[in-house]
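Every protein chain of the complex appears in place save one, which is left out.
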Amino acid sequence: MEGIAIMTSGGDAAGMNPAVKCAVDYSRSLGYKPFLIFNGLRGLIDDDIEEAKRSSVSGIMHRGGTVLRSSRSKRFFDYESRLVAYENLKKHGIKKLIVIGGDGSFRALNQFYSDFKVPFAGIPATIDNDIPGTDYCLGVDTALNMIRSNVDSIRDTANSFSRAFVVETMGRHCGYLAMASAVTSGAEICLVPELEYDLDAIGERLRLQIEEGRNFLIAIVAEGCNMSDYLTRWIHDTLKVDARLTILGHIQRGGSPTVRDRLMAFKFAVAAVESLHRGETSNIMVYRSGNFGTLPIHKVTDSPASVDPALVELCKPLCR
Amino acid sequence: MEGIAIMTSGGDAAGMNPAVKCAVDYSRSLGYKPFLIFNGLRGLIDDDIEEAKRSSVSGIMHRGGTVLRSSRSKRFFDYESRLVAYENLKKHGIKKLIVIGGDGSFRALNQFYSDFKVPFAGIPATIDNDIPGTDYCLGVDTALNMIRSNVDSIRDTANSFSRAFVVETMGRHCGYLAMASAVTSGAEICLVPELEYDLDAIGERLRLQIEEGRNFLIAIVAEGCNMSDYLTRWIHDTLKVDARLTILGHIQRGGSPTVRDRLMAFKFAVAAVESLHRGETSNIMVYRSGNFGTLPIHKVTDSPASVDPALVELCKPLCR
Amino acid sequence: MEGIAIMTSGGDAAGMNPAVKCAVDYSRSLGYKPFLIFNGLRGLIDDDIEEAKRSSVSGIMHRGGTVLRSSRSKRFFDYESRLVAYENLKKHGIKKLIVIGGDGSFRALNQFYSDFKVPFAGIPATIDNDIPGTDYCLGVDTALNMIRSNVDSIRDTANSFSRAFVVETMGRHCGYLAMASAVTSGAEICLVPELEYDLDAIGERLRLQIEEGRNFLIAIVAEGCNMSDYLTRWIHDTLKVDARLTILGHIQRGGSPTVRDRLMAFKFAVAAVESLHRGETSNIMVYRSGNFGTLPIHKVTDSPASVDPALVELCKPLCR
Partner (left out) sequence: MEGIAIMTSGGDAAGMNPAVKCAVDYSRSLGYKPFLIFNGLRGLIDDDIEEAKRSSVSGIMHRGGTVLRSSRSKRFFDYESRLVAYENLKKHGIKKLIVIGGDGSFRALNQFYSDFKVPFAGIPATIDNDIPGTDYCLGVDTALNMIRSNVDSIRDTANSFSRAFVVETMGRHCGYLAMASAVTSGAEICLVPELEYDLDAIGERLRLQIEEGRNFLIAIVAEGCNMSDYLTRWIHDTLKVDARLTILGHIQRGGSPTVRDRLMAFKFAVAAVESLHRGETSNIMVYRSGNFGTLPIHKVTDSPASVDPALVELCKPLCR
């Protein structure tokens, strides 16, 4: 039986565990011998690899993070290390790889493919939702619902105490989390890297509402804007409302995967196994316009990420 | 200003409140005067109608159910009652209607349109996910996550006590909730109206696993199968595993809407207002293959509902 | 090093896992060698016993149910089986036992103590909160919060649809869960075995409120009343309100333990280890009037269970 190995790489995201479980089960059902690689690229080099037994993936579906653990390994940039990794795979009889992670991990595996012709299939997973070519990355729905429950809770306090709260979400280059959270939590302000904002217009709009009785404010700001501290002071100084900053940080990453993240994980995993089974060598699984498909890796790494235009429209009134 | 009125009708579903809020805000932004109809079709007849103020829809986004309340009104079948309803609308200057509910409600509004030429737009909302022509109905994602957290909790007990649990979900004709829940909760058995099941094969498969050490079982059954009691006894008698039945019932309907249900609600509401604004008279908003669109009502009521084929594939191994 | 073994027995309850972890850690810190007995009394007989390693209790604190699993074993009634159990303990060098469970399990261990002089300490754990001599049993707070989130969700639907919901909680002889849930969820009716109820008075009270505009009802009924079906029909027939029944069942048992159940688990576990360390032979840990203490087992099994009188007072208006 041909070996197929599954690994997670890069920042952890909810949904990785159901994807691992499904990839193991489905590849076995097609006649492969599934393996697990622990600790990401580092484990590939260090031979942290074992055959997947039924018990190793039982009961992991509802757990957050990744039971395979992850890492960011610089050693993988060296050909020598990759050669060691290749020898490890050969020893176990592993002929194909599935990697669940971000575009950095995909590029690393693509280099590995160029070197040693070990085909791989990539499953996009990152709560930033910023991998080009796919509308959805594993972990996003769970992250959004973690943010929601915390913002719903902050709203209680904001309302009780006539106060403004600035909430900073993750997202270095991509404001998806911030936009979706702002719209669905009924925030009054949203600042993201993708959209121009006009603080003067925002000030005017809110001053009017405050005169009409508004007694609290919620603002959602993407990390990548670097505006959280400034906005907090600005609300205090300009709108004369007591304002506090909450940085959600790593709270957003964890939590038991939502049903959507579990379902998407399964479908991505099935697609990845089938891509390898069809003989594809370096494709990334993507979800676009409601359909699952694959893209050659260069199409993913070369395209710009884009954000759902309907969400942008819903968000625009919060930027001005 | 032309009046546009929003109502909810039929069984309640999470996501109705965000849809109401967005329909009010967006129609106002296009120059309409928004109204709220309380108590569904009954309120239309009884003039339970008031202009929507900012305060009437503020803070409703995170609430489950529908603040407009709902009902099932038989009186609306009578022309006389519908005439009264029409007079009510005329009095308020309401020229267009948005109805959030199921296909029964859509048909009622279509009859009303035939009678008095009051255009309407329908937004599909039901946790059964069984409205033809659309892949998604408001409330489904929240219902699935309510089921998930309860099944995850039942699993603790099943595992602790070496027991089988049969969990009955809603779904009279459509097994979507049961299938998605079974797959994402790692259930061992799933019975739904759409799929043939083979108890003998199930028995053989599980007996093997029990011999290998499996010490608990989860089975998810759709209400419409009428098999919950039978399966519970069958597990006890045939597999010799102590089995208990849990009927989730109305727990599935409620709960604060998930982020997905809030986002879908907004997009459906924008689509509905735009449909009416474009002059369409009797269309239903649908979400198909990842895109929002509209369908004439007869295309909705005449087509059969279909279930995501990828989900069916994932579910099949649980039916045999 | 003297061996001390920990087991769970009877129905599972949240808080068992933190109690196991703490008993292992604390007994080790006092110089004992901790063991785990799996599958309750059955495991005691079948030698399902292993030394507790750090890894066996790591990461179990936030898990529901019991990782040691539980059982109800009739074999333990036979002296022969108990003798086998005793030989197992001797083999491992286990001199003391901690049992986490209900009064049935305590009695079984007491018999075992009479036979072979193996001292034990009991930690009360049952969501029914009906063990005499203690105000609190592990699992109750988690169960109450599981009920709360489901009743809060049912309320959304009740309110949306002008309907009554009858919710049946666990509790065969003891209405604690039902009373605490009724009071804290703002229910209108509560029926429990301990309190007389007057349906005529309830009917009169609610008819008045319905006339004044009340449009939904929540009733909480303890399983032991055997009144759920009757009350549902009664509401429909007498109050003319559409009524539905939800039986919460095993949903109530599971879920990650709340902070209170984790804290109580730790304190009970410390008390149990110290009881054995002081040389006590057959005591039950109890929490009374805010203090932890121990009671000889016969004082527990001979006393009647009592319910918090302040809760009874808060509940009385819901019974008439």
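For reference, chains read A, B and C in written order, and residue numbers begin at 1 within each chain.
By our rule, a residue touches a chain if its C-beta (ideal position, glycine included) is under 8 Å from a C-beta of that chain, and two chains touch if they have at least 3 such contacts.
For clarity, every value in this text was computed on a predicted model and none was experimentally measured.
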Touched by the hidden chain, restricted to displayed chains: A, C
From C:72, C:107 or C:260, residue that would touch the chain that is not displayed: C:260
Selected from A:66, A:184, A:228 or A:282 as touching the chain missing from the view: A:66
Hidden-chain contact residue, picked from the options C:51, C:135, C:242 or C:280: C:135
Sole residue of C:144, C:206 or C:312 that reaches the chain not shown, by the stated touch rule: C:144
Hidden partner interface residues of subunit A, rising order: 8, 11-12, 14, 16, 39, 63-67, 69-71, 146, 150, 152-157, 159-162, 165, 215, 244-247, 249-251, 253-255
Subunit C residues that touch the omitted chain in the full complex: 18, 21, 59, 61-62, 135, 141, 144-145, 147-148, 152, 155, 159, 180-181, 183-186, 256, 258-260, 262-263, 266-267, 270, 288-292, 310-311, 313-314
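Note that in this section only the chains that are shown with their structure count from here on.
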Residue-number overlap at the subunit A/subunit B interface, same or different (half cut): same
Rigid-body rotation angle, subunit C and subunit A, from Cα fit (steps of 5°): 180
Inter-chain centre distance, subunit B versus subunit C - centres from mean C-alpha coordinates, in Å: 36
Distance from the mean Cα position of subunit C to that of subunit A, given in whole angstrom: 40
Distance between the centres, which are taken as Cα means, of subunit B and subunit A, whole angstrom: 28
Sites on subunit A at which at least two other chains make contact: none
